[in-house]
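Below is the structure I would like to discuss, written out as structure tokens.
Apart from one protein chain that is not included, each protein chain of the complex appears where it belongs.
Labels run A and B following the written order; every chain starts at residue 1.
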């Protein structure tokens, strides 16, 4: 039976001529898992909000949305509250009360269930999601992943027949995101709940979905099974291909225009099989013809001495001899020497014997799991924290002892994880101008500086908007512009790609490359392996309070077994040095030609 | 405006009998009970009871009205900001933004919301700082300031200009908060309230109250305009103009 039947749906926000949704026709069957994707601002959230009356924004709307055969508006609030579960993007914002058990009961309380029913449902739900161990905890002690799982569980406690999720994993780290999506898959599989999900982390979501819908500027361009949808996008050569899993990207680039003999690969496993089938004839020779440009990376030392250019060898040496380079400290932008740090006297060490250097002009990416001390290391660099042993220096000076005005003007720039923590004023323009209010520049000089930054970050059309009305990617750009007004020579970024879709990530990556080309040293900390591999120059892995390996990004990721890009996992058995989708595509096409 | 009138009258009419009952019957009865049964010595006990009574009508009306989710959340957010602000400036005694935020809440969302923000902030902050006999007094003082601010604004005596708010903030902190809390400390600390004890309390408390009032003025001076802008934006953006 159909859960939702959407006919000729059009929607426009008040005061806007352009339709946010145009001519949507869609049927969703009971028990289906539907993934909706598209670039930020394509209307996917708007579409989701049409599926529950109380969340529908104001605006001009035509067409019908039928729920179980009847117009949605006719389903009363109680039915909608119980039957249609909705999980929002920000884990923190979805939670209303201060205790886990209370949050689980919140919806059932609203429905007026009695004590016994609630007790049973809460217990069942907690067991299903494995919450029983933190059932009595205050919400403030949970991790981000636990919070989002709590949001999901407290919606599921009402036993809805449809579960709608609006980019639920965008704020989570990859491991928590995978866990969360696995729970959603389990709900769909084991309870038969219909799931409608928007997502830009498609690598995990796509294999779960029965159907993929792609929106582009408010219209539905694809509505098909994941495999068929990927194939159609590939045939269209649509920009959304960039957001699809790596195997799809590779496949669509390689098989461009050709006939499709094999089904399109969605997962790494299928990707490997596809590669093998495509290149099956030359398996024997392939390992031999590993290309000359990078050399083998299975032994990085060998690779270094065998192939490195002079500049590369110099950096590589500094990595090798990182404990004894006081003499070379002048060329280091950021240097850690035997640094130890803990938050509390009796507490555990968060940073343990960390020695590490970022040379001037490098673009360095630090990857690593949650709670390994990456962010703490950033705080040590910016002087917010001080080591209890060892030394941190910025351009040879101790950041904690420097005055803020010296340290952060023409020196260090820090883009915080949450760009919202930088916005002060009610429009972007005022906010940027405010940054220069303390300086003694002339008006023209200020204007010139502002114009340059605005042009660089492409903020021209956004100047009059409230910072909170911008999308995540736009906020990131505005925050970056604010930081750039201080003209930093070293830029620190903490999880800059969190919550950004592929399109904005690419944009951010290009900005960083341009800044780097201008001589700005960039140090970023991220979970986003794909991003680091694509744009970074040096990769470093943080584990248990210290950096345990570092190298140029390509050999760095090629040397990792688990902690590497999907492209590398897919193609490493043939081309160990292929790290990004582009690398694999390039090698595929050169071989096929 | 025309739509609002009956609403206000209705609220008033509901509040009146409860309030009248409290003022005319329960409060005197408590005082008499204290005088005769408890032998006029139980100032702390009687005064705490009276302060609690004074807050009951507000709570009753609020509950009876079945407030909407949005309203609840705005009150909760503002109260939480006040509490967080109180904790954030913990190192400076008496230098607290609570009164300023309560006044802004009253001006922006009306006297009732002002009272709720104040009373809630007073109550919840003591979950972090420790409950004690002072809790009801603080709740009442913060609430009352919010209530007065909202009603003076509605009556047109208090304006949204920076100076108007600053003057009101300074005076209300000094007179309402200082006035009541000094009396309360006599009721709580002093063995037997006497004119001298009350006077001594006001004299010794004056400088603290002055710092507190100055803090309120300072916070209002810098915060009032941006805060009101932000709240108006929220009201507009999410249709809370009711």
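Note that in this section contacts are C-beta pairs under 8 Å (C-beta built on N, C-alpha and C of every residue); 3 or more make two chains touch, one makes a residue touch a chain.
In this text, contacts and distances are computed from a predicted model.
For the chain of the complex excluded from view, the name given in UniProt is "Energy-coupling factor transporter transmembrane protein EcfT" [choices: "TIGR00659 family protein", "Uroporphyrinogen-III C-methyltransferase /precorrin-2 dehydrogenase", "Peptide/nickel transport system permease protein" or "Energy-coupling factor transporter transmembrane protein EcfT"]. Shown chains touched by the undisplayed chain in the intact complex: A, B. Considering the full assembly, B:74 is the residue among B:54, B:74 or B:148 that touches the omitted chain. Across the entire complex, the residue among A:35, A:65, A:81 or A:162 in touch with the chain not shown is A:81.
Contact with the chain not shown here comes from a single listed residue; of A:9, A:75 or A:158, that residue is A:158. Of the candidate positions A:106, A:456 or A:543, contact with the hidden chain is made by A:106.
Within the complete assembly, residues 52, 54-55, 77-78, 81-82, 85-86, 88-90, 92-99, 101-102, 105-115, 118-119, 122, 136, 138-140, 151, 154-155, 158, 379, 382, 384, 403-405, 407-409, 412-414, 416, 418, 420-424, 435, 438, 468, 482-483, 486 of chain A touch the chain that is not shown. With the whole complex as reference, residues 38-39, 41-42, 44-45, 48, 59, 62-63, 66-70, 72-77, 79-81, 83-85, 87-89, 97, 116, 120-121, 123-124, 127-128, 130-133, 188-192, 194, 196-197, 200, 218-219, 222-223, 226-227, 230-231, 234, 237-238 of chain B touch the missing chain.
Definition applied: only the chains that are shown with their structure count from here on.
Chain B has its Cα centroid 45 Å from the Cα centroid of chain A. Chain B makes touch with chain A in their complex at residues 226, 229-230, 233, 239. Listed in rising order, the residues of chain A touching chain B in the complex are 58, 426, 466.
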